[in-house]
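Only a single protein chain was left out; the remaining protein chains are all shown in position.
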Amino acid sequence: MIVEFSVVPIGRGEALAGLVARVLDLVDKSGLPYQLTAMGTIVEGEWEEVLGLIRRCHETMRGQASRVDTHITIDDRAKTDDRIKGKVREVEDALGRELKK
Amino acid sequence: MIVEFSVVPIGRGEALAGLVARVLDLVDKSGLPYQLTAMGTIVEGEWEEVLGLIRRCHETMRGQASRVDTHITIDDRAKTDDRIKGKVREVEDALGRELKK
Amino acid sequence: MIVEFSVVPIGRGEALAGLVARVLDLVDKSGLPYQLTAMGTIVEGEWEEVLGLIRRCHETMRGQASRVDTHITIDDRAKTDDRIKGKVREVEDALGRELKK
Partner (left out) sequence: MIVEFSVVPIGRGEALAGLVARVLDLVDKSGLPYQLTAMGTIVEGEWEEVLGLIRRCHETMRGQASRVDTHITIDDRAKTDDRIKGKVREVEDALGRELKK
């Protein structure tokens, strides 16, 4: 399955890049395929490994902030791998041209 | 922590109340405090029990549909219990009157 | 259509009930059917009136905080009115008993 998530500390000021970097380090070291975007992180894997990673990210952030909002969107389809790039490719194929990504 | 989630089967038609009812039955039997709304289910508990419940809901739905989108929003605050009603009460206290709920 | 939204100021501390109350006052005065939950506000209406209301809520919050995250979920179905309670009723009918709400 493919999962997008974001982990937002509330009440720690508005410049969050430093805190977000600590969380991204966990993602990078997880070994799972991922993509960082301006609005969140997209990860691909099974429930156990993906949700286990998100839990570590969430708890690391909670260690830094007394309130944390975490958003998770799961797209789970009976299907193969390489969906992070594959889904974008399917849309481009249907449209007949490349899009910004 | 307090968590809102929705589990949406894609490609099973648009009248989803029957499928959603099977999922809600799992929530109801979990013993966790919850509230059903028109847009999702709000549950209160620790990570393990809440995310374990959402996993069972997600997998039950995936047994019925080959594609499932699940949305999860976690509000985790160093704080006490009874947040499902407590958060609404705080807003009403700040506003000085009752709101529709 | 039926819409859930939340407007979260980032970097204004974690006790947000006072700021949220100012926003809820706008909702309450809009005249649209709504429900306040622990995780957001559910409103029913047409695109113009609902998104116009959310814009006023978002901009009021931005007047109080230099960074605001707003989440909007729209469920738009060729259908009748009274969906805030109707959707919950459908699930209960399918399940054959009442649920917590």
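Should a chain be cited, it is by its letter among A, B and C, assigned in written order, with residues numbered from 1 in that chain.
Throughout what follows, contacts are C-beta pairs under 8 Å (C-beta built on N, C-alpha and C of every residue); 3 or more make two chains touch, one makes a residue touch a chain.
What you see is a predicted model; the values in this text were computed from it and never measured.
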Absent-chain contact - pick from A:R12, A:H58 or A:R83: A:R83
Listed residues C:A17, C:L32 or C:I72, member touching the removed chain: C:I72
Residues from chain B at the interface with the omitted partner, ascending: 8, 10-14, 16, 65-67, 69, 71
Residues from chain C at the interface with the omitted partner, ascending: 47, 51, 55, 58-59, 62, 66-78
Absent-chain interface as seen on chain A, which is shown: 2, 4, 14, 17-18, 20-21, 24-25, 28, 33-40, 42, 71, 73, 75, 77, 83-88, 90-95, 99-101
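The rule is simple: only the chains that are shown with their structure count from here on.
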Dominant chain pairing [most C-beta pairs in contact]: B-C
Cα-centroid distance, chain A relative to chain B, in whole angstrom: 21
Interchain centroid distance [CA atoms averaged], chain B/chain C, Å: 15
Touching two or more other chains - residue numbers and ranges from chain C: 14, 71
